[in-house]
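Here the complex is missing one protein chain, while the rest keep their positions.
By written order: A and B. Residues from 1 in each chain.
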Amino acid sequence: MPDNYFARYLPILIHFSLAALLATAIVLLSWIIGYRRPTRAKLSPYECGMTPVGDARQRFSVKFYLVAMLFILFDVEAVFLYPWAVILRDLKMFGFWEMLVYIGIVLVGFFYIWKKGVLDWGGASTGRGEV
Amino acid sequence: MNLTTFIIVSVIKTVIALFVLLTAVAYSVWLERKVVGHIQNRWGPTRVGPFGLLQPLADGAKFLFKEDLIPPHVYKPLYIAAPMLAVMFALTSISVIPIGNVVTIGNIKTPLQITDVNIGLLIVLGITSLGVYGVALAGWSSNSKYSLLGGLRASAQMVSYEISLGLSLVGVLILAGSFSLRAIVDAQAGTFWGFIPRWNIFQGQIIAFFIYLTAAYAETNRVPFDLPEAETELVAGYHTEYSAMKFAMFFMAEYANMITVACLASLLFLGGWHGPLFGPPLLQAILPVFWFGLRVFMFLFIYIWVRGTLPRFRYDQLMAFGWKFLLPMAIANLVITALIVAIRS
Partner (left out) sequence: MQPVATTFFFYFLAAVTVLSGVLVITRRNPVHSALALILALLGQAGLYLMLYAPFVAGVQIILYAGGIMVLFLFVIMLVSIEKSQKEEQFNNMWIVGLLAALALGALFIGVYVKGRDLFAGREVALPEQSNTQQIAILLYGNYMFAFEIASLLLLVAIIGAVVMAKKRI
């Protein structure tokens, strides 16, 4: 049916718009139908029954950033592998060696972060995990 | 076929797909409560309708009538947008997933999928990777400590396991030589020696299959990787401050993502809709969809079974497992697959 190149992607846009419409409709409906009788206790941030101390905008571990950064780098690695995987049958052994060098170099970085303790989340008990 | 017909057909397909998906979401919640109930020697829902079958409807109505609380300490625009984003992305990734062969109704030939694109797998991966925003923004905009911790944990966990998930698919790509989900399924047709089906799982991708499944469990924040909503320490994680339908929307997104994962697992590793065909033409047309649905159901059941059986990881164990075990395994698997394919060709 959709022999045309662009026509193949149009349904995704339609689907996304309908999903967005649905999500909006659900939120609106809940807002219209649901009753509202707010009290001070209901409106305070949940803190297991204690009186809240401070707000949530606090500093958190740098490990989260590190994981996000490493994720991007390894994701780039994975994306490089996709087109290679698709034509590996044509590249034959040459393609295999080519990729082995590539993965090998990236793996050096992987072992570096492993040995540096970046992947240890146990805290001080690991000794090296002072990130 | 002109443009108007095409758009109308697409809209009809989309509406049907969304309806089926949302029904499936509602009934996987019911199934989960029922199965987990039986695992724990309880009955699960029994009161509303036979076997509690109308429970999802009752739940939905209850969520609608609950108080829609917007606490003053939240950052309002994003607090409202976060559950919407989560649901939107979760529902959209189904758009490129095929559920069966091409069917002919009257003189219109249409594939049983909303659209068949050449980069189908990439689109699913891309939309899944966008799903992290719903969770991260919910945790941040709630301005509550539990929510922030839950959101951070969830995002870090999702991005960590996304790498293993992406790498586990490379083996399948090598075997199929295409990103199109339909082409990947077609590459798994036929049998070895007449009785073993040529599914990717029997073509040496069994390790990749388990890596994919584990990583996907972590992607969807399910047991044993449900730390973002670990109720014993974080109350409810990133949706602590949500109520009524906005709370329910995170669950809709979670179950819709589970169904997407189950569909992908069936398509990529278990041969999609391939299965024995017999009987009259009409039955032969329906059977592929049935075989596909059976696989998806099996995966959903395993999801629930795992939830009823396994304890939760600790956060450092979770990160160590993802980075130090799954990632090296995924790389080893793809190198070995590549070596075998390269030698053979």
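Everything below uses one rule, namely that a residue touches a chain if its C-beta (ideal position, glycine included) is under 8 Å from a C-beta of that chain, and two chains touch if they have at least 3 such contacts.
Since this is a predicted model, take the numbers as computed values, not measurements.
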item: Subunit B residues that touch the omitted chain in the full complex; value: 1-3, 6, 75, 78, 117-119, 122-123, 125-130, 132-133, 136-137, 140, 148, 152, 155, 159, 179
item: Those residues of subunit A which, in the complete complex, touch the missing chain; value: 2-7, 9-10, 57, 59-60, 62, 64-66, 68-73, 75-77, 79-80, 82-84, 86-87, 90-91, 95, 98, 101-103, 105-106, 108-110, 112-113, 116, 118, 130-131
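Operating definition for what follows: only the chains that are shown with their structure count from here on.
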item: Intercentroid distance (Cα basis), subunit B paired with subunit A, Å; value: 15
item: Subunit B contact footprint on subunit A (complex, rising order); value: 1-2, 7-12, 14-16, 18-20, 22-24, 26-27, 29-31, 33-38, 42-48, 55-58, 60, 63-64, 67-68, 71, 74-75, 78-79, 81-82, 85-93, 95-96, 99-100, 103, 107, 110, 114, 119-123
item: Residue ranges of subunit B touching subunit A (in the complex, touch as defined); value: 1, 6-7, 9-11, 13-15, 17-18, 63-69, 71-73, 80, 83-84, 87-88, 91-92, 94-96, 108-111, 114-118, 122-123, 142-148, 152, 155-156, 159-160, 162-163, 166-167, 170-171, 173-174, 177-179, 235, 240-241, 244-246, 249, 315-316, 319-320, 323-324, 327-328, 331, 334-335, 338-339, 341-343, 345
